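For reference, the structure I am asking about is given below.
Yeah, one chain of the complex is gone here, protein chain that is, but the others are all in their spots.
Chain lettering (A, B and C) follows the sequence in which the chains are written, and residue indices restart at 1 in each chain.
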Amino acid sequence: MNEEAVKKVILKEDEDYIINMGPQHPSTHGVLRLEVCLNGETVKHMTPHIGYIHRGMEKMAEFNTYKQLIHLTDRMDYLSAHINNEAVCLAVENALEVEVPERVQYIRAILDELSRVASHHLWWSAFGMDLGALTTFFYGMRDREKVLAIFEESFGSRLLHSFNTPGGLMHDVHPNFRKHTREFVKYFRKKLPDYKNLLTDNIIFHNRTKGIGVMDKEMAINYGITGPSGRGSGFSCDVRKVAPYGVYDKVVFREILYPEGDSFARYKVRVDEMQESLNILEQLVDDMPEEGGYTAKMKPVIKLPEGEYFQRVEAARGEFGVFIVSKGEKYPYRIKFRSPSFSNLFVLGPLAKGGIIADLVAICGSLDLVIPDIDR
Amino acid sequence: MMENRNEFEDFVSKNIPYCTLNQGAQYPELIIPAEKLHAAAAALKNYKEQPFDYLVSLTAIDHLDKFTMVYHLESTLTRTMIVLKAVLEDREEPQIDTVSDLWITAEFHERGVFDLFGIRFKNHPDLRRFFLEDDYGFPLRKDFKDDVNIIEYPN
Amino acid sequence: MILEIYSFSTLTSSIDEGLNSVMAPWLVTLTEFVIVGIVFLLFYALLGLFLVYLERKVCAVIQNRIGPNRVGKWGMFQTIADLIKLLMKELITIKNADKFLFNLAPFIVIITSFMAIAALPFAKGLQAIDLNIGIFYVMAVSSLGVVGILIAGWSSNSKYSLIGAMRSGAQIISYELSVGLSLLAIVIFSGSMQLSTIVESQADGWWIFKGHIPALFAFVLYLIAATAEINRGPFDLAEAESELTAGFHTEYSGIKFAFFFLAEYINMFIVAAIATTLFLGGWMPLHIGGWEGFNQIMDYIPSIVWFFGKTFVIIYIIMWFKWTFPRLRIDQLLNLEWKYLLPLNLMNIVLISFVVLIGLYFK
Partner (left out) sequence: MNSVVRYFTDIYKGVTSLWTGMKVTGKYFISPGEIVTEQYPENRATLKMEDRFKGEVIMPHDENNQHKCTGCGICEVNCPNGSIEIITKKVPNEQGKMVRAIDKHIYHLSMCTFCELCIKTCPFDAITWGQDFEHAVFDRTRLTRVLNRPGSSLKKKEVKS
């Protein structure tokens, strides 16, 4: 065989060691399929395949009124469902130029932060488990349960509480809401050192995440990586700071930025964000007005004036955007959800290239993907 | 929202003369014909004072007689957001330039748009169906009829 | 000295004499083989079930849970129920798998762990076979298990399994060195490789106390290396459920899977038992020089209780590792061995040789 032929045989696609991670795989966190091409254990290239739970939400939304389509947004990023709801509500309210009561804005912001903390809890649990620390899962879930208990008390459901409605809230929060939120903040502050000792300071964890999946700022912007993953690369993309909505211009908080861009930086951003969320919660709970009702006056059938409306909010995984095209009817003419995980997913391939399978798992965990959010 | 609006208008009239600049309700809107998209996008990306380097969202609208591609662009330097709209008159075989060489994230959003609208992107590196099977049809078009799972919505 | 009533030698010798009086010597040997085999089989199965139960309870308590609590009081029969379930499950045949090797692998794994148990001194006079190269034998046999794992990974025609098996091979071959070297420390101290002699040499104090710093050092190194050798805790790369779904036993089902599972837990017991025998005095009670009253009280506790008590403490520590730490990566795992454990072990061996030569340890 001549040299050319040998080369051809070596580079032949069929000879690659391809493993399919997913659709059922413990570390893809849902029905995501990663087609990983390996050389030994080193990842040569990786292609994500999505669409296993594509539900056609954008099409479904075209047949739902603005009040009805709120419950669809719950089912995208189900871990921060409230924030998704809020995006649609804000878009509709801004389009109609409705002034929602200040109390509603405060409650929404509190729920945003609680959802964010709960979502980061789950991420922390699952990330630890991806790396093989199985106990983190239960500690994270244990603390998340406290948040879910607050949700359940006020809204009757723990995960998919379609509690927002254009113009305000479905009904008032429970009388104990403020007290229990304060209790949670106090409780979770006590538990945070455990998180630090168990995972953040652990040498094995450092070795597994530091310098793994390095993404610089340029790359993050180019790939549209937002949320904690983007901020781990120094990309200042917190919508709460960039384009404040609700009461976020009234509270004092810090945008967590880490310039390193590796998995550990992304981890640190989220852990610090949990702490920052507690600070925000404390301010909001103290300032929340007692009076003011829970909804603005809205017509029973909402018709948006003709035009195009874009609203973005900071969901737990990044920038969540809603783009509504209205033709003056009670149904939206076209609706587009810009979901954070969709953009975040596609940086996984370039980041995982050259690493080994264990790195791929670590990077995938640090990007914090929610698969229904990708597929919509 | 936009402090240096005059400068931006000057820039647009100099570099993208073929566009119509609308004030828009929320963000300034640039409407351009489809074949000029890539040039306009490149000009906006390489705008020195405020490079629009972050593609927030990319989508299409089916207007029954034409398609409109909608690009939401943001400058990470000045935090200004604009909307770039490209009008595709040809609805039968819609084609438009890809912008994935300017913003990599566009590659995947464009694949999504191709999947659901059937708009072909010229020079796209990897234009395949994303969510659906190859012979499914393009569900986000307004004239889409699902022959298999016929669900009539009570309107 | 330990009380004679707790010694098992009277029991074993009386059985031997009884058998000798009724049948021919070759038949006696055969009968004794059978008896020992049955006793060990029973012990093996019960121990495996208990260890699985223990692990689940320990991790439950660590994780603020209750753990198994449905079958029997405190869920005591949960593992037995699981075993019955596994026995009844279908043995799935894998397409294009090497049938013979695929079926052979679980047996190799389980037989090697079975063989290692034979040489362990459980109590005074309770040891199936007292080889004069006991440590050497145990190490040699227990490292044979990797052959079974490699065969399992290779023959099951699955990519995940193959990666898991290869990882396991690399891991066990390298950690074998550290285990050997840290055990060598005690061999130098006691001057013998026979397990019974080593235990006897600790009558007046365990090696971990008598050998002070270097022995303690060797003990820690042994614990780390042994945890790696049995594919557990932070070193469970061969299984690595978040990366390789289940590693080398991905394709196994039913009782064949149970064999791997059981062997893993028995291996944990074996390494803990070796650590007990070598570092913590085996079945020897805790004696403190000069405290005669205390020593006598300690003597009243049967030797078998001492042995299993110490073993389970070490098993708990190994479990504690597993439920605390994240998993290492394969290159870090090998780095840890070749760059840290092995040099430290070699230094320790030199140190111990000096200590023994000068006589700086407590005699």
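The rule is short, and it goes like this: a residue touches a chain if its C-beta (ideal position, glycine included) is under 8 Å from a C-beta of that chain, and two chains touch if they have at least 3 such contacts.
For clarity, every value in this text was computed on a predicted model and none was experimentally measured.
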Which residue, A:16, A:99, A:145 or A:218, contacts the hidden chain when the whole complex is considered?
A:145
Among C:12, C:31, C:63 or C:103, which one touches the chain that has been omitted from the display?
C:63
Contact residue for the chain not shown (choose from A:105, A:162, A:263 or A:343):
A:162
Looking at the whole complex, which of A:105, A:125, A:154 or A:181 touches the chain that is not displayed?
A:154
Subunit C positions in touch with the non-displayed chain are 58, 61-66, 69, 320-321, 323-325, 340, 344
Can you name the residues of subunit A that touch the chain not displayed here?
64, 67-72, 74-75, 135, 138, 141-142, 145, 152-157, 160, 162, 165, 170, 174, 194, 197-199, 201-204, 206, 300
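Rule of thumb we're sticking to: only the chains that are shown with their structure count from here on.
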Report the topology of the inter-chain touch graph, choosing from line, ring, star, complete and other.
line
Among all other chains, pick the one whose mean CA position is farthest from the mean CA position of subunit A.
C
Intercentroid distance (Cα basis), subunit B paired with subunit A, Å:
24
Could you state the distance in Å from the CA-based centre of subunit A to that of subunit C?
45
Residues in subunit A with touches to at least two other chains are numbered none
Of subunit A, residues touching subunit C in the complex
17-19, 25-27, 41, 128-135, 137-139, 142, 198-199, 202, 204-205, 207-208, 356-359, 361
Residues of subunit B defined as touching subunit A within the complex:
25-27, 53-57, 59, 61-62, 70, 72, 76, 79, 81, 83, 103-105, 107-109, 112, 116, 130-132, 139-140, 144, 153, 155
Subunit A-touching residues of subunit C, taken from the complex the two chains share:
59, 62-65, 159-160, 163, 234, 236, 240-245, 322-332
